[in-house]
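Only a single protein chain was left out; the remaining protein chains are all shown in position.
Here is chain A:
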Amino acid sequence: MEALIVSNILLWILLIALAFVVMGLVRQIGVLHARIAPAGALMLDKGVTVNEPAPQVTAADRNGRPVNFGYPGDKGQLLFFLSPSCPVCKSLLPAIKAVAKERPDLEVVYVSDGDPDAQAALIREFKLEDARYVVGPEVGMTYQIGKLPYAVLIDQPGILRAKGLVNSREHLESLFEAERMGIASLQDYLHSPDHAHGNAVKIHQ
């Protein structure tokens, strides 16, 4: 009897440990999925070209200050195109704010269009009162933005370095990676002959 009880307790403990291991494995697979899924900011093949001078346009921000886009300056620019009605844009705002804090050499400009009340609510919710926030269609039309959330990276001399549809923090980071490597987009990287058939990357397609 004693031996049976001891064996039973031992079995229960081992079963709990096993269930823990299974749960842990499933969690790890989940993390892997989350990491694999984003392949990089998707660049739609239209609009302004990467590694060319960015189109120059000037617009007033919410406080009436003029903001120059695409002009040479002492700071690079990150343009983040968003809309208050787009939930993905909202989920990316903390990441954009983190970039603004981390990169003092970069001027982060939020560009949006539409209902002023919704803009004000969004600005209050995410504490963007002090950020450069442009409301108006000019910039989006100049850069031919068709999908949101979209980000454009312009360097100090006014050259457009990277752009793309950004749906996650990883997509956003891929823009900086693209700027650093001088490659327009992940699609370019994969389709360029040096890389696609080299042993640097192997992607099953």
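Basically, contacts are C-beta pairs under 8 Å (C-beta built on N, C-alpha and C of every residue); 3 or more make two chains touch, one makes a residue touch a chain; residues count from 1.
Everything below uses one rule, namely that contacts and distances are computed from a predicted model.
J.: Could you tell me which of "Heme exporter protein B", "Methylamine utilization protein MauE", "Spore germination protein KB" or "Iron ABC transporter permease" is the UniProt name of the chain missing from the displayed complex?
T.: Hidden chain identified via UniProt as "Methylamine utilization protein MauE".
J.: Give the residue, chosen from A:30, A:94 or A:182, that touches the chain omitted from the document.
T.: A:30
J.: Which residues does chain A use to touch the chain missing from this display?
T.: Interface residues of chain A facing the absent chain: 5, 8-9, 12-13, 15-16, 19-20, 22-23, 25-27, 29-30, 33-34, 36-37.
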